[in-house]
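What you see is the complex with one protein chain gone and the rest in place.
Just so it is clear, A and B label the chains in written order, and each chain counts residues from 1 on its own.
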Amino acid sequence: MKEKITSFQVSALIMFTIAPTGILLLPGAITSFAKQNAWQSAALGTVFGIGIAVLIGYICNQNPGMPLMNWLEKRLGRWVCVLVGLFLARYYITIAVITLSEFSFFISDEVLHRTPPWLTMTIIMLVVLYAVGQGIETIVRVNMITFLVSVLLIAAGSLLIMKNMHAKPLLPLWEGSFTPVLKGSLLPASWLSEVAVLLLLAPYIRQKKSAIRTGIAGVALAGAAITVTVAVSIATFGPRLVPLITYPSFLIVSVIEIGSLLERLEIVFISIWLLTMYLKLSVLMFGASQCLVQSFHIRSERPFLFALGLFVLLNALYAWGNAADFYAYTVKTGFLDLLFSNALVPAIIALGLWVTTKGMRRRRSYDPNDS
Amino acid sequence: MTKRRSTPIPESSASALGWMMNELGHGTDIVTRAFACGADGQPLVTIVYIEGLVDPMAVNGRIVDRILDAAHSLDAAALPQDRLRLLKEKVLAVGGIAEIRTGEEILNSLLEGSTVVLAEGSEIAVCANTAGGEHRSIEEPSSQTVIRGPKEGFTESIRTNVSLIRRKIKSPKLRIDHKSIGTVTQTQIAVVYLKDIANQKIVDEIHERLDGIDTDSILESGYIEEFIQDRTFTPFPTLQNLERPDAIVGGILEGQIAIIVDGTPFVLLAPVTFNRFFQSSEDYYQRFDIASFLRLIRFGSFLASMLLPSLYIAITTFHQEMIPTTLLVSLAAQREGTPFPAIVEAFIMEITFEVLREAGVRMPRAMGSAISIVGALVLGQAAVQAGLVSAAMVIVVSFTAIANFVIPSVNMATASRLIRFAMMILGGTFGLFGVMTGLMFLLIHMVSLRSFGIPFMLPLSPLSIPNLKDVFIRLPWWALSTRPRLIADPKANVRQGKNQKPEPPSSSSGERNDE
Partner (left out) sequence: MTRTIRRGILAAACLASCILLTGCWDRAELNELAITSATSFDKTDKGWTVSYQVIIPSAISSGYSGGGGGGGGGSPITVYSTTGKTIREAVSRSVMESPRQLYFAHNRVLVVSDRAARSGMNAILDVYFRLPEARETVNILISEGDPSRMLRQLFAMQRISGEGLQALIAKESRIDSILPAVKVYEFAMSIVGDGRSGVLPEIYIGGSPDVNATDKLSETSMSARLKLGRLALFKSGRMVGWLSQREALGVAFIADRIKFASIAFPCGDRNSQSQLGTFRIAKSSTKLTPRRSGNRLAMEVNIQTEGALEEMNCALDLLDPSVLHQLEARLKGEVEKIVEEAWDAVRAHKADVLGFAEAVHRLDPKYWKSLKNDWDEQFAAIAMKTDIKVKIERVGVSTKTFKKLEEQDNE
């Protein structure tokens, strides 16, 4: 526990845990529900996400600074700890597998069409394992540099895409019922619920009791990124074309044409996006390994990490059939898993904590010095 | 370290001399001089020194001359102890005088350039510091040149080097801790820092690491560097070496610690962060605007030197869509008829360049111009005309090479040279995805690096906004009011007063001037 990170670093990390896949897949998915009002869905989803962040932050603030699982073990007992640890590990592994496949699909769709996926996946996994092996401090610091670079790039990019954007496709603001907007908001909300990784990160934060603020800032950043991407996609392509395009966020950039010099810029954006994707995967792998290492008190972390990486890699290679299966999972059932693991499970933990705190307080009421 | 023997000094000067000559192997450069001070011509005082290590003026003028003058009083002293005291207190006109009691100490002080004075019948010898001899004088540094700024550089003599630093920092807080490392070479090392400004924890850490070195020889500061750096398996240097006293003093004033090694003009500076390798001491002497611009150029050159060939390969063989059509067509026209794939072509050119460069360094200076003619004409022009490589590749490789020379620090430039080859392979195999993956790997590596506990990428990650005042840009001097955080002692953060921005005199005084 000697590694220490700051609250701002964690917020930025949470943003890059959520945003990379969010800006890639969400514009199309949300727009197919809510049409031109999709950005409202994203904004609404952000509000839900902030709610989840508050819940997670509340749990984190109870933690006196121990690793999550050890703390749960102390508070709720060994079996609860193992159960929660296993469940969360399953969740992180699943998401890591999905993210890895998404990453590799994307690369074969957009960058390297004929390179076999096993090779790209292996390379990605090697880099990710190297990052996770260096510890969370390294991950957040890499994240910080990526954050600075991408802020600069996004600032430059938004100037360039201005010309292609029109306000008309975003209108009318309110059309028909609110239901599609609400339906559309579930997806971003589930994505933003990944803020639950804060549970694992909070013990490392230098500023005590800042978890709620950190979580909200992270979710707000990621939510803003998603909302803006959705809005810009619709403003550029209109609500009907966006769902047809696989990766609208990069097509926005690829239609930039300023003179004959600045065109086909998407590869630059994709390059930076690749870095953020590495970070997301690192965080997920970190989550999976920490859950297992802490709940089972594994000592030799490195070999274990390697085995875990291999497991995720093989899963990503063989567990997914084709693009349609994949899409069906991520958009239809995946978000339920996300919401369940990231909102419901923490809620249960919070309930358990609340009950035990009451119990402890009652038992210790005669000994006020102890607390 | 091997345990020190301790041999008592024989009372008789003759046997002491005999022992010494035996230990030192009867070297012809060992000079002994006995003074027949007694009435019977018996040598009462003998001096020993090694020719070339001592300053002959000091030995002749301050020791030999004085002893000859004082021959009578020496003779008058009855006891050897009195004679010794007389020598020490009245006769020897040298600043540094020490009593030594063992044979080993005699040998050490002889080898360090002292003159040993033996008094007949005494078990104690006197060593007078007469170290000197031939040294290179202070010259302009050959590797780190500037246009504006002091032209003096360190020399091979640790005494000169320490004095160069002392002359610039006239503060009693300047600490110079001496130690000698190397069981055979007994190389003098000095750790120089400003007390209360350098972080004491880092000073202790440096001392601890230096004391841990167990080796027979230290011939250059590079030895020390490899022994005490935080991580070996990295292409990046985590200690800086500098030939310029002003740059070292600048570092010391920011709380860094200098390690001077006898026998080399390259002084080490630690702890050091990534950005320090892109600063030249001239940045602080020039106007801040041009200094900032040059820094950005240097960072850009570093990236170019590391990535340009790999990006060229990646873009021309994987992402041709990024190139404007007209350029693509002219590149394609150049590639018509070249036999090798772009990556092989790049490797041929890069390796050729590295060979040329090494040849340029190793060759006798007189042949230097021959190399440049061969390099420029034969390899540049002829290779293109013969259709071996495309002209664009020659441009890319040459620019990469020139960009590499822009980096002020040679060892950081070397790092980018090595990384370049790995990047080229990645770029040639996986295109930009490969390059980005390589960059990610590098970023993870650099961020996890530390220099004496200080994160290597300090002002960027962990982000430290106050430190950014002197990284990519250099603010004017009056704005640099604090020392870099984390490196210097936290208590010694403030460096100069605030609100020092110069302004023209107020209007009334201005009018007065006009009158």
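Everything below uses one rule, namely that contacts are C-beta pairs under 8 Å (C-beta built on N, C-alpha and C of every residue); 3 or more make two chains touch, one makes a residue touch a chain.
As the structure is a computational prediction, the values presented were derived from the model and not from experiment.
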Which residue of A:F105, A:F237, A:W273 or A:F335 touches the chain not shown here: A:F237
Residue touching the undisplayed chain, where the options are B:R83, B:R295, B:R335 or B:R420: B:R335
Residue of B:T316, B:T400 or B:S461 in touch with the missing chain, whole complex considered: B:T316
Hidden-chain contact residue, picked from the options B:I425, B:L468 or B:A492: B:I425
Residues belonging to chain B that touch the chain removed from view: 233, 316-318, 320-321, 325-326, 328-338, 341-343, 422, 425-426, 428-429, 431
Touch list for chain A against the chain that is not drawn: 109-110, 112-116, 119, 126, 168, 171-172, 174-176, 237-238, 240-241, 244-245, 251, 254-255, 257, 263-264
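Methods note: only the chains that are shown with their structure count from here on.
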Chain centre separation in whole Å, for chain B relative to chain A (CA means): 47
Chain B residues touching chain A - in the complex, by the definition given at the top: 318-319, 321-322, 324-326, 430-433, 435-437, 439-441, 443-445, 447-448, 455, 457, 460-463
Complex interface listing, chain A residues touching chain B: 6, 8-9, 107, 111-112, 115, 120, 123-124, 127, 130-131, 134-135, 137-138, 141-142, 144-146, 148, 260-261, 263-264, 267, 270-271, 274-275, 278
